[in-house]
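Mind looking over this structure? Questions follow.
One protein chain is absent from this view; the other protein chains keep their places.
So that you can tell them apart, the chains are marked A and B in the order they are listed, and the count of residues begins at 1 in each.
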Amino acid sequence: MEEATISQEMFTVNNLWIMLATTFVFIMHLGFACVEAGFVQKKNVVNILFKNSITPCIGLLTYAIMGFNLMYPGSDYAGGWFGFSGFGIASPEGDAGLIGYAGGKYTYWTDFIFQGMFAATCATIVSGAVAERAKLLPFMVFTTIFVMIAYPITGMWKWGGGWLNELGFHDFAGSSLVHSVGGWGALAGIILLGARKGKYTPTGIKPIPGHSMPLATIGVFLLWFGWYGFNGGSVLSADPGAVSLVFVTTSLGAVSGAIVAFVTAYFMFKSYDHSMLLNGILGGLVGITAGADVITPMEAIIIGAVAGALIPFAVVFFDKLKLDDPVGATSVHLVCGIWGTLAVGIFGEGKDIVAQLTGIAAIGVFSFTFAFILFYILKITVGIRVSESEEERGLDITEHEMEAYKMF
Amino acid sequence: MEEATISQEMFTVNNLWIMLATTFVFIMHLGFACVEAGFVQKKNVVNILFKNSITPCIGLLTYAIMGFNLMYPGSDYAGGWFGFSGFGIASPEGDAGLIGYAGGKYTYWTDFIFQGMFAATCATIVSGAVAERAKLLPFMVFTTIFVMIAYPITGMWKWGGGWLNELGFHDFAGSSLVHSVGGWGALAGIILLGARKGKYTPTGIKPIPGHSMPLATIGVFLLWFGWYGFNGGSVLSADPGAVSLVFVTTSLGAVSGAIVAFVTAYFMFKSYDHSMLLNGILGGLVGITAGADVITPMEAIIIGAVAGALIPFAVVFFDKLKLDDPVGATSVHLVCGIWGTLAVGIFGEGKDIVAQLTGIAAIGVFSFTFAFILFYILKITVGIRVSESEEERGLDITEHEMEAYKMF
Partner (left out) sequence: MEEATISQEMFTVNNLWIMLATTFVFIMHLGFACVEAGFVQKKNVVNILFKNSITPCIGLLTYAIMGFNLMYPGSDYAGGWFGFSGFGIASPEGDAGLIGYAGGKYTYWTDFIFQGMFAATCATIVSGAVAERAKLLPFMVFTTIFVMIAYPITGMWKWGGGWLNELGFHDFAGSSLVHSVGGWGALAGIILLGARKGKYTPTGIKPIPGHSMPLATIGVFLLWFGWYGFNGGSVLSADPGAVSLVFVTTSLGAVSGAIVAFVTAYFMFKSYDHSMLLNGILGGLVGITAGADVITPMEAIIIGAVAGALIPFAVVFFDKLKLDDPVGATSVHLVCGIWGTLAVGIFGEGKDIVAQLTGIAAIGVFSFTFAFILFYILKITVGIRVSESEEERGLDITEHEMEAYKMF
């Protein structure tokens, strides 16, 4: 595509940044693990940690086997809707191949590992929503297929050069392609699973508080940290102006999401709700992700603020529908992911709101349908929910024969 | 100031390092959150996490609104003592503006976000010292005003090109401008708040142990990690010789602070005091911060050692004065911040100890007075301390209607 007339020095610094961004995205998996573990009950902590540990492993391995070549099939193999360039990964030969691969922005290996780290994040979003009652083995099967096939297909539509890209759809770092894909998967899962026992009672909604706010807080900070690589790396070079602008818009989105979420929640619930503050940070980050490269800092503050305001309303809304999401993943990733993608059409110069709406709808229909069918097949075959007595005892003992803590 | 005759490659690598250093300083906010949460009682953990989560948000937002332009007003607007170049942030236009902004060292956006991450750290220092009895809302008001106005003004005196800079005062990365500013604010707060109930009794000092040493340890390591960006980024370029020397002096300051603090504490208390070890690391880091660029590794070991030795004595000293500081923030940030600034005058070649003393005194008088008046106004209006019964029940329930842990 681009000529490799770039200097070896520029190639090296560009590539270094994308490799570092990869490590930032990696640490987001620890962030997810901590957030989700913090927000579940003590008896299900090992289970959620296990899921969050195995998910990036499954994600990277399947991405090496076929995901990468499904998402980035290259112009020879791509159709508008589907393309595939074969199993396995292999770098173009020689030094010329390395610098020539992406016009001196990164190597083939960097490309693979950066994109591979992204892949598993959408499955991780699902794991939080279905926590405390999903069976482990079918969840791992779901993760494998969803990450290996569903995520790369919609990813190709835009980032792989497919039909949404042709249409002018803009999703910089994945408000839709990553976060809402995970959010749609989560929604399918919680519909088919049903709520946790005792959450929605005839006398009202009984909150089931998470077991550790320090863990949840650590997780949110690590996610915020990782987002600098998630968004900053999505510039796909170390371009000083572009990456530093993304750092500023990303930061201000998080910041204003946090403040507006806790203030909104204060007026709704009359207390300083720490969970809402944390999810406000995440909502702001998800919201800013689609347009972090094309908006001004002031617009970033507005986008983050709307995302932050959406969070407490979305949490209440899903609860009204008896859609039980222990960590608020659908509120954060689905609702704010849609909002962020839409916001590009509103604020992004020269961006087309119809293309944005088309992308949101197409990605939503595909991801939700895929996830729903997959979960449904698992439900009617092996079953996706643990038994009532297992749920009561907690998955740590029933699936892992282990307790998360021995405090006595 | 400098000519932009630098290559695009060097600009890119310089800017990359300062952006990365920004992420290191960001993670210090998680470090502070963990240290402070670890050192408070279980019943006040959500409260301290909330404060440490909202503080960087307030800091970044107010820095965008006016702090940045108050601290770095530029030569057209700066006086020796005060300057301001207007509200909001906006980058110079075009690619030439980007590389021309700081002579090819970083972009305008990088400058803003790096300095913005610094800003909130001083307020975070205060939050630890006033923990377990300060009311949340007035604390947030204090943070907003202190970070938005007080921190940038003394910051301008040196880093913005003001009168302390003219005088030859040297404070490389902020032993005074960041750490002692926070420390003075902390001191003002704990004087006006008074000690926690039951700490100083007629029969002696009753230690109130922190609730989680793992959390405190995680926090200290994250702070140490972040300090590589705090100090290393303060070189303001990726200059190999300068940044790598700073990495070595910073490391050796931490290391020798740690060892001397625990040995000193061993002789004072006859046990291997883990809190003292942790605060020794932090004390060494604070101590090295003012001169990390102008001293030798051997001098770094000496500066760190003195800082480490000061820690247990300072903790005992403040307790003698009945100044109750649950996390030892004044010992670490104020005492070692002063020591580090002074040490530049002793060890730094061509540095002037009179200028150092002048800077310490001027920054101290301004910051302490500002913080004291601000806390005092809040005290006589809305009140800054929770009621006795709220203190007893813990701020997690009374301010947040939430418990930090559900372990049963």
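The working rule: a residue touches a chain if its C-beta (ideal position, glycine included) is under 8 Å from a C-beta of that chain, and two chains touch if they have at least 3 such contacts.
For clarity, every value in this text was computed on a predicted model and none was experimentally measured.
Across the entire complex, the residue among B:S7, B:S75, B:T369 or B:S387 in touch with the chain not shown is B:S7.
Checked against the full complex, the one of B:G204, B:G241 or B:G350 touching the unshown chain is B:G241.
In the full complex, chain A contacts the hidden chain through residues 8-9, 11-13, 15-16, 19-20, 22-23, 26-27, 29-30, 33-34, 37, 45-46, 49-50, 52-54, 56-58, 60-61, 64, 88-89, 91, 95, 98-99, 106-110, 112-113, 116, 136, 212, 215, 218, 399-408.
One chain of the complex is left out; on chain B, the residues touching it are 7, 9-10, 13-14, 16-17, 20, 24, 41-42, 209-214, 217-218, 220-222, 224-225, 228, 232, 238-241, 243-245, 247-248, 251-252, 254-256, 258-259, 262, 269, 271-275, 277-278, 281, 297-298, 301, 405, 407.
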